[in-house]
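Here is the structure we will look at.
As you look at this complex, bear in mind that one protein chain is not there, while each of the others sits in place.
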């Protein structure tokens, strides 16, 4: 179980790292090499993003990777096959990150069935709030996959409590307003926000949006269980290649 | 007196020819040579057009000559001097043809005084109908210059009678609707129109607009006292020069 | 009962968590406005002094004669300030922004029409303004970019995705997710997450309520059919809304028939509502933007709402095509999607060629230059004249004027004088 895995591993490592990979960017083989490199750098969890043509919650770096994977011809079924391959090859939990329409068009039931088969343990779909997620939640539950919800600094206390009721595995807290890929100044406001989150849930917390340096991870140690690194790794991949990414993750904690 | 001159000369020659010259086109010296050539071709009367920037009753050929004379810098005073020179040099009656604003800006009294001095015997100003011509008519009368009015096929019988009251020297009948320089088909309609004119006036009639060939002049013989040739001569001047104009007028009657 | 924000199975609020509070605030502000009896008066007064509402209804005698009937009546949204129905929406949202106490507005634009309208509204209300526009659209619609800038807006070039309208929407949403405290997103049509479809159609309903009064007064009766072009659907819903109670749906489309594209609806007596989508180069070429009139649309969720989209089997959005930039969009109003399934509105497509011919005819016969978008409604009405009798009355919503389309129209007609003019201009610039 995802939640237990995070708790145990956090005790061992102080703070976990979750990486993010856009499946099929720049192509499937490279994606595989990237996953391999990141895993060998000691990362603890990984989001596999199934590309979508309209990724409204993503910033320019991830957006371009989505686009370019699609232009290269990546299909949703390729992503399932890819997931299967990496979950077979590497011994950390993998989650799917994507957008509602990918799940919806595939059919929710079918999507989770195939995800399960592929060894996926959780899903992050930023444009499905619980209000719109009845069948999504049902399908996830039926297949024992954890739907991860997002908590944001703009979320009211009442709504935090409401969202807490839907939590499985962990919560994905976003460090600030905005989208992925922009700079974040980690400050005491963040503590305050995390405090509000802790008040409503016992589940582990992951924090993402703007984590890009060892200092960020150090700052987060003891505050959250998981630090999520997304755009920064992709930027390094784009400019310096896969080995640099591995190196980046190695030095991050 | 213009009227008497026309009557006498018509008896001698059957039909008279009136030519039209734009003063200062292409320059004053050339204008003089042109007048000289036309006079020696036996023409009986001549209109000297004082160029105006907005000659609304003229067609493209005469319009362009007006424009070009002005661009070359011709002034109204040059035209008076020019008139003086030609009336001194040649023994036929000369008239001024121009537009209202030239007379108006010069001052009507002053205009006619200078015209008289220059030896001019008549004026044709197409945009001064008698209704607008009170002071124009007074000044003309004071200096014994004949203001020539225009009769057109569109003029009603009542108005023909009205215009007849203002006639001096002769009437200028236009052969058709439109402006100078276009083709005219001389027909029995014309007879009918001239008949209407004769019914209201004893004065000689000149006919203009579209007279361009000997056949036209022959056709008009016996119908009117004067055939007016304007644009066609200018066209010949533009393409073949002053001798060709002289030749043209020589063969016209 | 339907859930709020849902129309049949369509609509919803598929938004990232970060925006939930902002949508709550917007929804509350809009609810407040709907309940406030003074609001609509304020809105109407603004629209009648700043724009020229009520816009006229023109009887088009020459088109009527040309086709031997039916009687053509044209609702003149082209006479609105800034030249299209878009102003109705943005001025309404401007009042909402004022009530929310925000100081900045953002918007997406494709054709540029909504961007110009929003920049105009921002100038009038004194808001800061940023407009997102795809790079491709910016190149096509430079005159509108120029005017937006002159009106004081910052126009941001969107270089991601297909660099068109949908990408501009994504980019605007991203801005909003960062700046929601100060900023309101002025969505341009009856799409997007709840409450946009409801709110935008609320403001656009001014078209229909005026038009119904006018046609009853001027023609002495209700129209047999009402035609409107459908991009997102705001001008269509605007005019249709005045006639919803006049429709009579006798036999509803078989819901088990999974979007066959053929709507089995007979409107026997009531007013028939006809939405006209962009047929582009022809439905068979797949180069079009007909989500409902073609068989190529299917239900999906994107940009925050559920509706029919032009998308592939995986749910990836397809490229769309139309001579009219304002119709060139992947989705369609969830409200219209519901009306489609309920048989309340019939959907048709008009091709680029039909649209240009209709534009030409309308210019020559009526002295009106329709926007290419609006010409879709005209084209469909022209095509269907043989189905009607000479004394039927029809109503066409002329959503905008076509001056803005001069580059497109001149190109489409291959006008040599225009090319020469542009070439001479360019030479003068490089000199």
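Labels for the chains are A, B and C, by order of writing; each one numbers its residues from 1.
Basically, contacts are C-beta pairs under 8 Å (C-beta built on N, C-alpha and C of every residue); 3 or more make two chains touch, one makes a residue touch a chain.
The structure presented is a predicted model; accordingly, all values stated were derived computationally and were not measured.
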Chains shown that the absent chain touches, full complex: B, C
Selected residue (touches chain absent from view) among B:16, B:179 or B:236: B:179
Chain not shown: contacting residue from C:51, C:159 or C:342: C:51
Residue ranges of chain C at the interface with the undisplayed chain: 48-52, 55-59, 62, 76, 79-83, 119-124, 126, 139, 142-143, 145-147, 149-152, 218, 360, 363-369, 403-404, 406-407, 409-410, 413, 415, 417-419, 421-427, 429-430
Hidden partner chain, residues of chain B it touches: 52-57, 59-60, 63-64, 67, 70, 75-76, 99-102, 104-106, 126-129, 131-132, 149-152, 154-156, 159, 163, 174, 177-179, 182
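Going forward, only the chains that are shown with their structure count from here on.
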Any chain in contact with chain A as well as chain C: none
Chain centre separation (chain A, chain C; CA means) in Å: 37
Centre-of-Cα separation between chain B and chain A, whole angstrom: 97
Between chain B and chain C, centroid-to-centroid distance (C-alpha), Å: 66
Shared interface positions of chain C, touching two or more other chains: none
Residue list for chain B, restricted to those that touch at least two other chains: none
